[in-house]
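A short write-up of the structure that comes next.
Missing here is one protein chain; the remaining ones are kept as they sit in the complex.
So, chain A:
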Amino acid sequence: MIAASALVAHVLLAGHLGPRLLQDAAWTSRSPQAAVRCWLALCLSVLLAAALVPLTLAAPYLPLPGGGVHYGDPLGPWPALVAQVALAAALSALLVTGVRQVARTRRARSRQHDDLTLLGRPHPDGYVELADARAALWCLPRGWRRPAAVVVTTGARELLEPRELGVALRHEHRHLQARHHRAVALTGLLSGTFGRVGLFARAHREVVELVELAADDAAAPHERAVLGRALVALSTGTTTDTLPAASGGLAASGTATLRRVRRLRAAAPAPGHLGRALALAAAGVVLAAPPLLAVAPGVEAALHHCAPLVRA
C-alpha cells in the first residue's frame, strides 16, 4: 500500500512537474539532444511507475515462501483488482496501437523506398535526386534491406547554393545517424495511445522540435548562417499553390521554423558539459525512481519488522 501510494505520487509529481521544468528551461535549447533524452526518460518513468502500481498492490496476495503471513491490507483486495484490470487494459491498448503504428510506418517507408528506386537518381554526393520543380529535402530512415536515403528534389538542388545544400544534407544525415525518427516514433506512439495524458502529448511536440535543433547544431557548427539561409530558401520554395493545403499545425510549424532561424543567427551554443551531465544524471534518477519506490517499503519492512526465519 505504501509502495503503491509512493508510485502514484511519483506519477502525479513527475507528470506535472517534469514537463514544466523541461519546457521552459533555457538549457534545452543549448543541449537539445540531452533534452530529448530527458523527455524520453520522463515518459518512460511515468509509464513504468504507473505499471508498477498494480504489481505492488498485488504483492500481499502472493503466497509467501515458508507459509508466512502478510500484513493486512487496510482497503482489502479491491484496489489491487481494479488496478490489475486497468493495467491490463492500458497495456493491451499500447500493444495494439504499437503494432499498428509499426506496421503502418513500415509499409509507408517501404513504399517510399520503392518509389525512390523507380523515380530517383542517385547523386555522387550521397543523396537521391527526385525530378520535381518544387523545392524539398527530407530523409528516409533505412527500411528492410534498404539503406537510409536523403532525398533532394531538382527544385531544391537548383534553389540552394552548394554550401547551403551541403549543410542541409549534413542536417539530414545527422537525423539518420542519431536515429531521431525512433525518439519521435516513441513519443508519437505514447501520445497517440494515451492522448489524454498531457505529458505524452507535450513530450511529442517538444521532441519533434528538439531533434531539429539537435540536427541543426550537428550540421553547422561553423556555418549556422548558411543553414539559416537554406531553411528560409526551402520553406519559401515549398510555398506554392500547387501543393495540397495542409490541415492544422501550419502556424505551429511556422513558429518552429522561425525559432530555428533566429537560433541559427546567434552564435553556436556553448557546449555546456556540466549542464548536460546534470540533465542526464537527473534523467537517470527519474528512471531509477519507480523500481526503487516499488521495492523500498518491502525492503525496509524486511529489515526491521520481520521475525528471523526459523526453519523447523
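Throughout what follows, a contact is a pair of C-beta atoms (placed from the backbone, for glycine too) under 8 Å apart; a residue touches a chain by one contact, two chains touch by 3 or more; residues count from 1.
To be clear about the criterion, contacts and distances are computed from a predicted model.
Colleague: Which protein name, taken from UniProt, belongs to the chain you can't see among "BlaI/MecI/CopY family transcriptional regulator", "Extracellular ligand-binding receptor", "Phosphate transport system permease protein" or "Aminomethyltransferase"?
Modeller: The record names the chain that does not appear here as "BlaI/MecI/CopY family transcriptional regulator".
Colleague: Which one, A:A218, A:A256 or A:V295, makes contact with the chain that was left out?
Modeller: Checking the options A:A218, A:A256 or A:V295, the one contacting the hidden chain is A:A256.
Colleague: Can you say which of A:A6, A:A80, A:L190 or A:V211 touches the chain missing from this structure?
Modeller: Touching the chain that is not displayed is residue A:V211.
Colleague: Have a look at A:P54, A:G166, A:G188 or A:P290 and name the one touching the chain we're not showing.
Modeller: Residue touching the chain left out of view: A:G188.
Colleague: May I ask which residue of A:V36, A:V151 or A:V286 touches the chain that does not appear here?
Modeller: If we include the chain that is not displayed, A:V151 is the one touching it.
Colleague: Kindly state which of the options A:A168, A:L190, A:L213 or A:A289 is in contact with the chain not pictured.
Modeller: A:A168
Colleague: Using the touch definition from the top, which of A:A6, A:L22, A:C139 or A:V197 touches the missing chain?
Modeller: In the complete complex, the chain left out is touched by residue A:C139.
Colleague: Under the stated touch rule, tell me which residues of chain A contact the chain that is not displayed.
Modeller: Residues touching the hidden chain, for chain A, are 101, 104-105, 108-109, 112, 114-119, 130-132, 134, 136-141, 151, 153, 168, 171-172, 175, 180-181, 184-185, 188, 192, 208, 211, 228-232, 234-236, 238-239, 243-244, 246-251, 253-254, 256-258, 261-262, 265-267.
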